[in-house]
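Apart from one protein chain that is not included, each protein chain of the complex appears where it belongs.
Residue numbering begins at 1 within each chain, and the chains themselves are lettered A and B in the order written.
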Amino acid sequence: MAVSATGRSLYETSRMPSVSAPGNAAPGRCKSGGDMLSGRALVQIQKINKFYGSNHVVRDFTLDVQEGEFLTILGSSGCGKTTTLRMVAGFEQPTDGKIFVGGEDMADKEPYERDVNTVFQSYALFPHMSVFSNIAYGLRMKHIPKKEIRKRVMDMLDLVQLGGFEYRMPSQLSGGQKQRVAIARAVINRPKVLLLDEPLSALDLKLRKQMQLELKRLQRKLNITFIYVTHDQEEALTMSDRIAVMHDGMLEQVGVPKEIYEKPVSKFVATFIGETNLFEGMVSSVDGDIVSVAVESGTICGRAEGFQKGEVVAVSVRPERMRYSTSPVRGFTIQGVVREQVYVGSVLKSIAVLPNGHEIRLERLAGDALPMNGPVYLSWDPKDARLIHSRDQEVYHAVETAVMEQGE
Amino acid sequence: MSKHKFRSSTLPVLITVGPVSLWLAFFVVIPLLYVFIMSFCSIDENYNVVFQFTLDNYRNLMDVNYLQIYAQSILIAFFATVICLVLGYPFAFLISRTFRSRKTFLYMLVIIPFWTNSLIRIYGWRTFLGASGWLNQTLMALHLTDSPMDFLFNRFATILGMAYVLFPFMVLPLYTAIEKLDPSQLEVSADLGARGGATFWNVVLPQTVSGVFSGCIMVFIPSLGYFYVADILGGGNSDVIGNLIERQFQSGNNWPFGAALSIILIAVTLLLVKLYQKCGGDMQSLGV
Partner (left out) sequence: MRRKKAERLCRSAGAVYCGLVYAFLFLPIVVVVVNSFNATKSKPYLSWKGFSFAWYGKLLQNTALLDSFKNTLILAAVSTILSTIIGTIAAVGMFKYRFRGKSVIDALLYIPVVIPEIVLGIALLTLFATVNIPRGMLSLVFAHVTFCIPFVIFNVRARLDGYDKSLEEASMDLGVGRLKTFFHITLPVLAPGIGGGALLAFTLSIDDVIVSYFTNGQTKTFPLKVMESIKSGVAPDVNALSTLILIVTVLFVVLTQSGLIRRLRHRKI
């Protein structure tokens, strides 16, 4: 069961697909990752399911990918993101559901019949061919004239900044160079969609960051639709136009990075993307758009609509939005003791521990340190809190305790 | 079945594995089954096979003369194996420990003799060991003996011949097993105070045991069947089971009896292989 995206336009970037005009936007709740704005998305994944035996690996996954966008499917290992990608590429067939690329139904279409190319996690460079031959492979098999092949390959080598490497063998290349050859080889066929399966996971940190920027630049320049799969949320936030967060085979949320970060719709998305502080409790009162929530350690509030008294909720507050003071703040009754502080270059990270052991993370630009081991009152601007409808039953225990304490 | 599924999963299997399956069925399974069946048959006066169930062949197997040959075969095979092992293990070990560049050369040097026809090499031994052969001529020239010594036409010669022909089948698995040893283990062992012998016994040997086993099997089993070695070097005095079988199919014309003998040989083989597997042997290393 897909969680609904928030009912607002999904586009906040300057990149608009060529198809739709913003004026035609029909804002409203989208029950899936489908965009009701533009006409037809380039890639339409509709309610696909994949079973391996009795293992339900991908559940009711629906997603539209717009032409020219850089979309990342983000999730932890084993959540089904790679399987989904492989189904788009044609290496696996969905147990049911449909996939459309450019309007064509991909059912029963072999990988070599699809206008889709893949960059593999292991690069999959042909070890017995030179860099030139690897890149030219697809073109040669299509019997494109030699001269044109040569020109296109050399252009591509320049594009990925590997000019002069044409006669090297894959075994003589470094990881980053192999990666670029793999990209060049896929992109030279001018596919409609490029699928990338965690292509940077094997590279070291510095190289990875460099490649992230290069990939983004490449995507913009070639204007090819990228579907990128990764478990690294920072990578997703850096490169993507939109992110689709996947968990346990299901699509949790899809949206632009800012929205995913600031307005997570589920606990998983809130905790997976960046760091956050998560409170669980029950709505004790609703005053206009200020919702007060009773949690184990006291009362907190946030700004939201659509919540009712007595509802079980989760509240997510990012560390950088967390405030502290030495005197109580209206609307908040949580109090903690500062236990740790770490100076990490540009920021100061602190941990305050609540009476029930819950650790609250604070993050501020380096400045004054918090009073160590002293009590602090924690609060935030209500609009910085994100309330999430929770379906967790285990919360009841915490909630009951809180309610009982409140009653005293 | 959808077109895609057939194209991507069933058809490729049929195309790739089909031919070998058919081949194995027709040229391995069926012939062996046939031999099994034939071992329970008998022959008529024209030496034709009669399909009437009988255990006569197996009863005849127990004949005293044959028992002597079985014992002799096992003896010969056993000593051939021991010689190969004792000679081959240090040899494989030493080659494994040389420099990489020289190693391939040395390895090749082991293989090259076996590209000369094995029969002619066995005959070379006959030339060497014969009454007027090189060895005797040399010994007499050096006055170490007055009359030619009998090196040929006895069990000793046969054992030597078997060991010679089957030597690479011992060396190859040993070499593979020794190659897999992690050299730093030997260093650690020395570092921890163990002297050469202890290191060998506690570190090297246990890990190469599988190589030893598979090498032994690859020498022992064929020895039982290499009739031509026994013929050429043993001259009829050191027949092995292989000679018995050969005779049934050539001069003796008693195919069912030969089949029974073969079944026994297969049984012995299976037994040894099962033993090997039980002791943790890896079937892969038998396929060297």
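Quick note on the criterion: a residue touches a chain if its C-beta (ideal position, glycine included) is under 8 Å from a C-beta of that chain, and two chains touch if they have at least 3 such contacts.
Keep in mind the model is a prediction, meaning the values are calculated, not measured.
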Partner chains on view for the chain not depicted: A, B
Residue ranges of chain B at the interface with the undisplayed chain: 9, 12-13, 15-17, 19-21, 23-24, 27-32, 34-35, 38, 87, 90-91, 94-95, 104-106, 108-110, 112-125, 127-128, 130, 132-134, 164, 167, 217, 221-222, 224-228, 232, 242, 245-246, 249, 255, 258-259, 262, 265-266, 269, 273, 283-284, 286-288
In chain A, positions touching the absent partner: 89-91, 110-112, 116-118, 120-122, 124, 126-128, 130, 132-133, 137-138, 141-142, 167, 185-186, 189
